[in-house]
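I'd like to ask some things about the structure below.
In this view, the complex is presented without one of its protein chains, the others remaining in place.
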Amino acid sequence: MEAALFVIFGAVSLAGAIAMVTAKNPVYAALGLMATLFSLAVFYIVNLAHLVAAVQVIVYAGAVMTLFLFVIMLIGVDRAEDTSETLRFQRPLVFIVGAAAVGLGVAAVVADEWSWTPLAPAGAEAPNGTMAAVAEQLFSVWALPFEAVSLLLIVASIGAIALAFFAPVRRRKEKSDA
Amino acid sequence: MGFPLLAALIVTPIVGAAAVAIVPAARKELHLPIGVAVSLLPIALAGLLFAEFEPSANFQFVEFAAWYPEWGINWHVGVDGIAMPLILLTTLLIPISLAASVAITDRIKLFVIMVLMLEAGLIGVFVSLDLIVFFVFFEAILIPMYFIIGIWGSEDRIYAAIKFFLYTAFGSALMLAGIIALGALSAEQTGVWSFDYLDLLDLELTRQTQGWLFAGFAVAFAIKVPIFPVHTWLPDAHVQAPTAGSVILAGVMLKLGTYGFLRFNLPLFPQATVDAIPIMATLAVIGIVYGAVVAIVQPDLKKLVAYSSVSHLGFIVLGIFALTRAGLEGGVIQMINHGLTTGALFLLVGMIYERRHTKAIADFGGLAKIMPIFAGLFLFMAFASIGLPGLNGFVGEFLILIGSYATLPVYSIIAASGVVLAAIYLLWAYERVFTGEPTKEENKVLSDLNLREISLFVPLVVLIILLGLYPNILLDRISPSTDAVLERVAATSSYELPALDLSAGGE
Amino acid sequence: MPDLDPSWYMGLAAALFLIGAVGMLTRRNALIMFMSVELMLNAVNLTFVAAGRAYGVLDGQLAVFFVLVVAAAEVVVGLAIIVAVFHTRTTANVDALSEMKG
Amino acid sequence: MFDALGASTSWLAIAPEIVLLLAAVVVLAYDIVAKPDNHDVHAAVAIVGIGGAAAFTWAQWRSDLVGQEFFLNMARLDGLSIVVRFLLVAVLGLATVAAWPLLRELGRRGAEMLALMFIATIGFSFLASSGNLVMMFIGLEIGSISLYVLAGITRERRLADEAAMKYFLLGSFASAIFLYGVALFFAGTGSLFLVALPSALASVVFTKPGVILVALGLMAAGLLFKVTAAPFHAWAPDVYQGAPAGVVGFMAAAAKIGGFAALARIVWEAYGPFLDDWQAPLAGIAAISIVVGTLLAIAQSDIRRMLAYSGIAHAGFILIGIATGPASRYAVSFYLAVYTIQLVAAFTVAATVSGPGSSGSAREEYVGLARRAPLLAATLGLMMLAMSGMPVTAGFVAKFGVFREGWIGGLEWLVILALVASVAAFFFYLRVIVDMYFREPVETPGTPKAAPQAPPSVRWMLAIISVATIVLGIYARPLLDFLEASL
Partner (left out) sequence: MNEVYEFVIENLLGLIILLPLLGAIFLHFFGRFIGEPRSGALATLAIAGSFGLAIVASIPMFAGGELAHHPTTVMLWDWMPSIGAAFELRWDPLAAFMTLIVTGVGMLIHIYSVGYMHGDERFPRFFTYLNLFAASMLTLVLANNFAMLFIGWELVGLCSYLLISFWYTKPSAAAAGKKAFVVNRIGDLGFIVGLMIVFTSFGTLSMGEVLELPGEIITAGTATAICLLFLVGAAGKSAQIPLYVWLPDAMEGPTPVSALIHAATMVTAGVYLIARTAALFQLSGTASVVVATVGAATALVAATIAIGQNDIKKVLAYSTVSQLGYMFLAVGATGYVAGLFHLMTHAFFKALLFLAAGSVIHGMHDQQDMRKMGGLLKKMPVTAWTMGVGTLAIAGLFPLSGFWSKDEVLASAFASGGWFMVLWVVGIVTALITAFYITRQFIMVFLGEPRWEEGVEPHESPRTMTLPLVVLAVLAAVAGFVNMPKINPALEHFLEPSLEGIQMAHLESSALIVLLAAVSGSAGIIGIGLATLVYYRGGAFRQWFLDRTRRPFLAWENAYWVDQMFGRTIVLPGKRAAFLTARFDDAVVDGSVNGVGRLTSRLGTALRPLQTGFVRTYGVTLAAAAVGLAIWLLSRGAL
């Protein structure tokens, strides 16, 4: 059962990711990403992270992706663009770095460095990430981070205001800016 | 601990600099006189130092105060017979070079401050008995000199200033590595970090370790001296520097290198010193001959004197690495002598430059008729530099040559040829600048030295003759310290003192 | 108990992370680069969840929760920057942003 | 809501952050509500906020809570966190003074800038003082995102936008890499707390620590990016050049403080037992940073780019200490303190000479500065000397400290390399002095260069930093004592 889900949604998520990376039109890219995000939500559920799955769908696939699409429309890049590489050596370099990364992973696996299961406490109960369970943790152990992330939201709003809200200020000095 | 004389020597110029800084920039005419007046105080203190100094190998006027004790760094200063004369020289040359700088009008305040800071730093170098304290002063003096060359130098001053700074800083970087290594070795052997000179003398270093450390220190000092082939910053710096800069540079700063060899390389790394004798002596002798030969054909008076410094400093290095009593004594006294004579020569070149705005030998001719006093002084200094017996230059050269023959016969014989070459380049230059009928119209209107300028030379001339005829006034105080260095090298390395010094040492 | 070894999820996550990184480096549309970063963050999230299950702890899920918030904040600021850049240069092509170099 | 934490709650442990947050919020709220014409209230709030943060940090230092963990190890009140907090607050205070001309120029947007500076400080403070990797990540992101915005706060300027975009894209890329490292750490140990690794080592015999080390590599990469170590440095020159001059000093300093503190915490605390594994790579990165930073700085004609590259070299110097191990914590923190404050001062001069909102500071602007603005020239000159490690400045003590540690730690080769590189570095540091003091400006007829004017507050700030640089250079005892007493 789980294996089947993994194969299906794994394929979807990879396809979505690849689509996002290769799509000429940003809108398609956004859609590809959305497919991946949904697939991940499925995996979350399979892995008993129920609340996370819900947040993933609502916040991520919903709000964030909408925001993306909104900006795509706003700045009018919602059309096919040229995806051929203009920087010399960029793609070969990326390929080499990617290959190295893959090599790193393969090497780690081959050398049996990729296994952590022996470290798991014996007979660990799989935690069920229900809202209650998460909330209990969130407001005890994770209370300080929980408060701290609120700062991020302040920063985000200040940043959005500072960068995109006010009318441009009159420049005092016409300095070489071009 | 009594009156901290050495700290006072260092602090006085700094306070003086502060005093000058307080004077408003608008009162331009005040800065230089105040600077000169302030710089006379260290002379008085140095006089006290000289008077109270006891001729023995011990460090005297020692001050000790904790600074960074857990790092083994402390304010530990003191003087012995090697440092004391150099302090005298420094305090003497600073007011002279300040008083000779009346031609400087631009940013004179900064100039005076820089010179006074330089004085503090130079004295600091000579009194330091803690390697980090030493390094701090050794490196810090680069800044004022950098400014002095860079702001008040002639056309190519920026190039010269940067070259001077980078070259010397390169050497000191390697030295700092050596210093840190010494501290680490001290921690290894005694359990505590120490950069104290006296502590480090007790370290047991293998021959190889000594070799590496010697190299690190030697590069720093060799550049400072400068020893061939790392000498090329010197002509540039000298030619571009203003008069005061050249005087202090040649008079005192070059001595930091030879002083460093004597103070650190020999006692700390005796075995490496002995191993390095062939290299150092070879380079010294090359420097003597090479510097002199290059000096012969220099078209610029200042450059000529600069290359003569390369040659003369070669003698000092040879004397030091001869490892004989006379050689070491000669090295020390030659540091003083070179400071006096070459300083004076730079002063003279500066004075003619102020009048004529050129230093090219070809631009002159027949000046003796127009400026007889100037010509006379120049000739006097030239002969002092050539090493005319009866004047100071001879004492050092003679001691070095005689002293080095016992251990380095071939080197000393080649070095002796520097005696001839010095006569050639200085007298030829004199001939071209001063003799003959004055032909150029620009030269005919030059005025001879005025009373202020002449008075600058009075102390120099007196000392040159005094040290030429009665060097004992210093040698008595130098020799216990140099003997101690020598005995230490002999006692802690494979070196065997020449029979001559064994018997003489027992006196 | 899940019957699938968590390392499969790990592997998938690693692949997604790598794809995101490649997207980041090969696309020059600021928005798509940005989406690639989001993909990378999501790959990390999958790792967190899978590893958390393997150890039988909830911490992984909590971490995901925070990463989601961070990602959201990042998106807001990032999009604002993109808009601001678009304002001065009317382009979302990051290759055009190469006036400063050397 | 902290009831569940019980004794683990300590308001004092996060009091400085709370004060700073309150100040930021007050400034924002006041600005929105009152729409003021001037910034007097902002200044008052800033002073209270910074002063309060400093006071609470001091209270933390004096309290008997030092060494304990709070909020279940989410916030730690150890020496490192207190020192970093002091340093961050000091940098914030100085940078606020320095940024004030920019704040005026920005008008209404100034309040946002001020708030972002405060919040960024909080973020880096969290980053440096947490024992939990996710908390660190959050702190990192709070700080970083604030800095992205600050970089582009003069959003009408093309170069500022370019800087903000580059910083943002690369920053979030690096954050993702860091986060992946955190995830692998979690995968390897089953915990997100730093102490998990040493305790796991104590209980379980790690025979195959591969995944843990890969996690370290990725986390270190993310942090090395923040501290501009080569080859993670590429963003720095462009951002330092393009970001508004008034705030770039803060950006550089705060990120370096937070980044280095977190890096030190991770490698020393969590990965302490793996010293043999990470020492060589870190030393290698230090070497690369020193060489690349020095060489490229020589080739720069823009002072801010030069400072960026020199910062890369400085990152290398600090990494010498980090690579040596926890024994060098005094040296590293001293270096960090001295260097970041010099950096703020140097950028303040740049902001005054080139204009607070400017992007870029060409060398030509500094020609003859000693005549036009002696104080600025003297300050910048002194900062250059201090950064070059000249004795009698605090820079020398700092350099000496890390070199000494490096030598003890067996990194002799690296120390010698660093020493040689410092000589080459003299070249570009001294060139600034050459420009300011030795060269005379080529006056274009009719348009003589105006003397840059700095407000009195800035002048005082520069004077204080200058004096402190020299005083610490001659007698660093007080600061060292403080560090030794704290760490």
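Lettered A, B, C and D in written order, each chain numbered from 1.
Keep in mind that, in the parts below, contacts are C-beta pairs under 8 Å (C-beta built on N, C-alpha and C of every residue); 3 or more make two chains touch, one makes a residue touch a chain.
Worth saying up front: this structure is predicted, and the values here are computed from it rather than measured.
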- Message: Among the chains present in the display, which ones are touched by the chain that isn't there?
- Response: A, B, C, D
- Message: Can you tell me which of D:Val227, D:Leu296, D:Val392 or D:Leu430 touches the chain that was removed from the display?
- Response: D:Leu296
- Any idea which of A:Ala107, A:Met131 or A:Leu153 touches the chain not displayed? A:Ala107
- Of the candidates B:Val11, B:Ile424 or B:Ile454, the residue in contact with the absent chain is B:Ile424
- Residue, one of B:Met145, B:Ala326 or B:Val485, that touches the chain absent here: B:Ala326
- Item | Touch residues of chain C, complete complex, unshown partner | 21, 24-26, 28, 94-95, 97-102
- Message: Residue by residue, what part of chain B touches the chain that was omitted?
- Response: 163, 166-167, 228-233, 290, 293-294, 296-298, 325-326, 329, 366, 368-369, 383, 388-390, 394-395, 398-399, 401-403, 405-406, 409, 412-413, 416-417, 419-420, 423-424, 427-428, 430-431, 434-437, 469-472, 475, 479, 498, 500, 503-504
- Message: In the complete complex, the non-displayed chain touches which residues of chain A?
- Response: 87, 90, 93-94, 96-97, 100-101, 103-104, 107-108, 111, 113
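In this section, only the chains that are shown with their structure count from here on.
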- Task: Between A-D and B-D, name the chain pair that shares the greater number of C-beta pairs in contact.
- Result: A-D
- Report, in whole Å, the distance between the mean C-alpha point of chain C and the mean C-alpha point of chain D. 26
- Of all residues in chain D, the ones touching two or more other chains: 134, 138, 141, 145, 148-149, 152, 155-159, 164, 187, 190, 360
- Task: Could you list which residues of chain C touch at least two other chains?
- Result: 10, 20-21, 34, 50-52, 54-55, 57, 59-60, 62, 66, 70, 73-74, 77, 80-82, 84
- Can you list the chain C residues touching chain D in their complex? 10, 13, 17, 20-21, 24, 30, 33-34, 37, 40-41, 43-44, 47-48, 50-52, 54-55, 57, 59-60, 62-63, 66-67, 70, 73-74, 77-78, 80-82, 84-85, 87-89, 94, 97-102
- What residues on chain B touch chain D, complex-wise? 67-68, 71, 132, 135-137, 139-140, 142-143, 146-147, 150-151, 157-158, 161-162, 165-166, 169-170, 173-174, 176-177, 180-181, 183-184, 187
- Touching residues (chain side chain C, partner chain A) in the complex: 1-12, 14-16, 18-23, 25-29, 31-32, 34-36, 38-39, 42, 45-46, 49-62, 64-66, 68-77, 79-84, 86, 92, 95
